[in-house]
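Got a structure here, written out as structure tokens. Questions coming.
Of the protein chains in this complex, one is absent; all others appear in place.
Chain IDs A, B and C follow the sequence of writing; residue 1 opens each chain.
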Amino acid sequence: MKLKEYCGVCGIYNKEEAANYVYLGLHALQHRGQESAGIVSSEDGIFYEQKGFGLVHDVLGDEKIIASLKGKIAVGHNRYSTYGDDSTSNIQPITAQYGLGKIAIAHNGNLINAYKIKKKLVEEGAIFNSSSDTEIIIHLIAKSRFSNFMDRLVDALKIIKGAFSLIIMRENELYAIRDPWGFRPLSMGKLNNGAIVFASESCAFDLIGAKFIRDIKPGEIVVVNKDGISSYNPFEQIDEHRCVFEYIYFARPDSYLWDKDVYGVRKRTGEILASESPVDADIVVPVPDSGVPAALGYSNTTHIPLDFGLIRNHYVGRTFIEPSQSIRNLGVKLKFNPEKGVLKDKRVVVIDDSLVRGTTSRRIVKMLRNAGAKEVHIRIASPPVVSPCFYGIDTPTKKELIASSHTQEEIRKYSTADSLAYLSLEGLKKVVGDKGYCFSCFTGDYPIAFEK
Amino acid sequence: MKLKEYCGVCGIYNKEEAANYVYLGLHALQHRGQESAGIVSSEDGIFYEQKGFGLVHDVLGDEKIIASLKGKIAVGHNRYSTYGDDSTSNIQPITAQYGLGKIAIAHNGNLINAYKIKKKLVEEGAIFNSSSDTEIIIHLIAKSRFSNFMDRLVDALKIIKGAFSLIIMRENELYAIRDPWGFRPLSMGKLNNGAIVFASESCAFDLIGAKFIRDIKPGEIVVVNKDGISSYNPFEQIDEHRCVFEYIYFARPDSYLWDKDVYGVRKRTGEILASESPVDADIVVPVPDSGVPAALGYSNTTHIPLDFGLIRNHYVGRTFIEPSQSIRNLGVKLKFNPEKGVLKDKRVVVIDDSLVRGTTSRRIVKMLRNAGAKEVHIRIASPPVVSPCFYGIDTPTKKELIASSHTQEEIRKYSTADSLAYLSLEGLKKVVGDKGYCFSCFTGDYPIAFEK
Amino acid sequence: MKLKEYCGVCGIYNKEEAANYVYLGLHALQHRGQESAGIVSSEDGIFYEQKGFGLVHDVLGDEKIIASLKGKIAVGHNRYSTYGDDSTSNIQPITAQYGLGKIAIAHNGNLINAYKIKKKLVEEGAIFNSSSDTEIIIHLIAKSRFSNFMDRLVDALKIIKGAFSLIIMRENELYAIRDPWGFRPLSMGKLNNGAIVFASESCAFDLIGAKFIRDIKPGEIVVVNKDGISSYNPFEQIDEHRCVFEYIYFARPDSYLWDKDVYGVRKRTGEILASESPVDADIVVPVPDSGVPAALGYSNTTHIPLDFGLIRNHYVGRTFIEPSQSIRNLGVKLKFNPEKGVLKDKRVVVIDDSLVRGTTSRRIVKMLRNAGAKEVHIRIASPPVVSPCFYGIDTPTKKELIASSHTQEEIRKYSTADSLAYLSLEGLKKVVGDKGYCFSCFTGDYPIAFEK
Partner (left out) sequence: MKLKEYCGVCGIYNKEEAANYVYLGLHALQHRGQESAGIVSSEDGIFYEQKGFGLVHDVLGDEKIIASLKGKIAVGHNRYSTYGDDSTSNIQPITAQYGLGKIAIAHNGNLINAYKIKKKLVEEGAIFNSSSDTEIIIHLIAKSRFSNFMDRLVDALKIIKGAFSLIIMRENELYAIRDPWGFRPLSMGKLNNGAIVFASESCAFDLIGAKFIRDIKPGEIVVVNKDGISSYNPFEQIDEHRCVFEYIYFARPDSYLWDKDVYGVRKRTGEILASESPVDADIVVPVPDSGVPAALGYSNTTHIPLDFGLIRNHYVGRTFIEPSQSIRNLGVKLKFNPEKGVLKDKRVVVIDDSLVRGTTSRRIVKMLRNAGAKEVHIRIASPPVVSPCFYGIDTPTKKELIASSHTQEEIRKYSTADSLAYLSLEGLKKVVGDKGYCFSCFTGDYPIAFEK
């Protein structure tokens, strides 16, 4: 059970078959959300939309469906749906008709004052068709007293607080926005024909043959329309708080994010981890796939050879019919199988990118020992997760975060490993820099408090 | 191409498996709308909903789906979707969250000032997720300054004008409402256990074993909740304008409506038609199924024997893949087949309930002649349709209504029949009474004007 | 619970978009089987097939599916699947590859020596992929020692006994065959372009604009291929035994069958029934739709007016989710609703085409009385069904046939009717003729015995 990213967003302006490009972009962003997917396109003032529960391919992977999404401008979204949100009306992009016409919004992030604003809106007579934060943003735009869209947008954005990387589509223009804290990523790319693409991560650009141009800046609004590209910075400048977990786990290793290459960051965490917490062992075994770059770094630094003692089953579906005569640890077995030939009689350092509840680590230690490992040492390429996230990540409650209430030694005991060590926060800062990030899941210090 | 009724509605209060009863009720009302169906149920403050395009059986006919609709209170809707409304967000019942909690509305009818109200709401900052009139009603309730639901409801209803037979569900109560003109039907029934049922037509009660109690009165609001049944009449009393076309075509013949039995009304129109426009002929042939009661009345009065010269194919699906080497008149052939043994060398009076565009009549005359009929006389058991409906019926434009611009003789020529006659308006009034009905599709005199 | 016909078959030779025409033909034959549908077409030696469970429209009603069935020759089938046959391998047409190439067979009927032949084939090493009789016929053709297809076909057909109306497709030719007893119907029609069509009933020709040419004769094999149409009569001539129940219930009233018009036959049974068993009553009420023609005949003869006291719900789907707090008689209510205005205080003669188990009659009598009927007299337009059918009809077991073990008075009592009468066998023979039919379900005298 890893943390879950809520969403990936992608939009394109001024390209024939825009929806098809967004569809491919959503594929590249599938790791950011697997529960639902949707695309809205625009042509001649009409919005075309297709949404549903399932992977991008299941929901949208049909020639007829893609062809029905007409126009040269489109926005898409995929999403990890949170508990209780299993209504189709919550599938993004959220669309509505309001005083200035039509609008579609794809949102990655989480508002910390959503409850308060929604309460006020409802008291004033607003009606809600979904339980998503995104509908709040539309209401604020719709209710703003300004006559001009940009003024209304800024008016609305100044009311909301929290994490929001947004792509907004109007009939003939596309907006890309990041909150002033810059919690979640959002980048701009360009296709050969000059068409502008926005996406949560640069890996989406690679797939469709677009060139990465730059990240959207914290607090920036980028507009692309018939007049070209414009940039606005309506917010007071505040300290950046980019989610460091994007580097640790969420972002695809082949994405280039915030002036760093994700894969390189991960490898470097393994190197620092090795220097902080070396161990006498025979092999370094990554928990695939997310632990691989750190394991490589750890191996390079310690000169303990890397070996693949855990094999991942990539065909594993999302739901299983567990036999009622239950098979022990089926969940973990479905994902990983130990490689006995590698592990037998070996002292193993197993590298994972993070440790959240501790249950997976415990099962993996057991699996490795059953496969013949003589010693199992856990090394985690990030600091202990002690506090939940309020900025767009689906974390367990504080109680379920094992490091919030257990010492490192207690966690080791629970995991049954011979030793266990985390990358220190200082170590992490050595890799990414000590400024400009949100480290709150490791520290409990929140840049903005959640408002009830 | 007959006229299309927009919808059928059904709701139930205080019955285990409420959704299943509503499901059966919607089956009985399937003739009022075949394009989409939906049910919303309520239990412990949570709304459960299932909606989709297709017949009631296709959308909801699955044990798992029905079982997922928990609670002892439920409301359902089926609908003929109008052009351009092919978005799932338009499928009723429409639900929303607003200042007083949750609400679900099923609406049969059409507001004549929807455009105006929506414009104003949008200017004030409202956002719309559907293009349905029903969402307007929810906005008006949500925006009302009253603190009490009933006050807000009355406040909202006094703003809207037009045809509205509504079933509204709140967390723990059910409302049945008819507009002050009383355009569309809505009845109340009771199950053995005392559970109250509302439905567009009494045939829904028969299916689920409920007893018909009475029609909801024009301008009446009936509420059923833990305190029992209450009735409110907040509107000034005005002249009733019940849609006479319910008797002529829409309602099921086995429904009991507005103190009359529908089948009996239709048979009587045939009798009056016979006395007004007799003809020397060998057989009376109904256009099945809607022309049958009138044909029986015509036959009884004229003593010309009834015979079934047109057979209807009841398995015809809704969409056909027409061979590109097209078969002539496939549409009509798919519905009807002439019975040569009956028709050969006969002088035929063919009885239909109404004549809208004239194209079907023309094809039927041709079909009857090809099958051997010596003469074909058309008799229509309602007056000429000269004006479109604004109160919940999908009529063609005035231009397409053949009687709006052609004389009876011109229509006869177009139909290629040997003679053609309509029931007179006076004749119709002899059957149903001359007061209390909306005859505007026959007269062009509208009780309330459409507002742009 | 009426008797069930097993199947309808349709084939076409030498028409562009052959599969589309067969698709329409199967629509017209939908009443002969609603559980599965299939089409196989042929082009350039390749067979294209689509089959599935459901109505013709559900299984095949998709442009892509129809377009995938290439070629100018095609054969189709729809089928009422019998108990236990819920495997897709039993859906017809059955196809196979054998010594002379490819073959597809659509079969309407039932072999009485299937068990014996199959046993022998299996002993000789044959394998079976389905439990259908049809696969036996393919085996016999495949195993015949003749080198020529026609010789093999005749060889095979001489082994099988029972009811078989077959359409057989080879790569470039189409065969239509009826067994020597002529149990089941099969007709030949022609399209404007000269293309030949075969179908179980002529109503299929009407729909696609084909002209009825003639019935296939008992024991006749008609071949249509590039050399034109040829007819073969390889069997010794025996007495015809056409299933009289086709006239009574199965065939569509608008079909022209065995030199008679089905509707006319049914009306005439009502006339004879009236003269045999008149009753003093106020109205004649048909059980819709199959009892309508006989009711008309009964009314014409007795001068008791026809009236529609039972309304049929044509949208009823095939499966219902019955509330666990069950509604009494839901099954019958789903199909029929009584028309109180018609029935109140009336002495009613209710006319049905046949009476099989008695349960439906019993429920209808109750329904009519509850609706106000003062007296209810049942008149059945066919003789008592006393014996099951072995020739292609799904009859209940002898034990379940109420007339096999009960006197007419006992049945009346069970039905709770005031009086009950059947058409006599002599009466039926007056209508259809006393020679050339299989009356075995009324007499228990079987033209060929079932072989175990």
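One rule holds for everything that comes next: a residue touches a chain if its C-beta (ideal position, glycine included) is under 8 Å from a C-beta of that chain, and two chains touch if they have at least 3 such contacts.
This is a predicted model, so every value here is computed, not measured.
Partners of the chain left out, restricted to shown chains and counted across the full complex, are A, C. Touching the missing chain, out of A:Tyr98, A:Phe198, A:Tyr263 or A:Tyr298, is residue A:Tyr263.
The omitted chain makes contact with just one of the residues A:Gly109, A:Gly219, A:Pro293 or A:Gly358: A:Pro293. Although one chain is not drawn, its touching partners on chain A can still be listed: residues 16-17, 20-21, 23-24, 27-28, 30-31, 34, 55-57, 61-63, 66, 203, 206-209, 252-254, 256, 261, 263-264, 289, 292-293, 296, 300, 305-308, 311, 313-317, 319-321, 323-325, 327-328, 330, 333-334, 337-342.
Residue-level contact of chain C with the missing chain is found at 49, 87-89, 95-99, 122-129, 131, 135, 138-139, 142-144.
Keep this in mind: only the chains that are shown with their structure count from here on.
Arrangement of the chains shown, judged by which pairs touch: a linear chain-to-chain path with two open ends.
Ranked by number of C-beta pairs in contact, the top chain pair is B-C.
The chain with its Cα centre farthest from the Cα centre of chain B is A. The innermost chain, defined by the distance from its C-alpha mean to the mean of all protein C-alpha atoms, is B. With centres taken as mean Cα positions, chain C sits 61 Å from chain A.
Centre to centre, using the average C-alpha position, chain A and chain B are separated by 50 Å. Of all residues in chain C, none touches two or more other chains.
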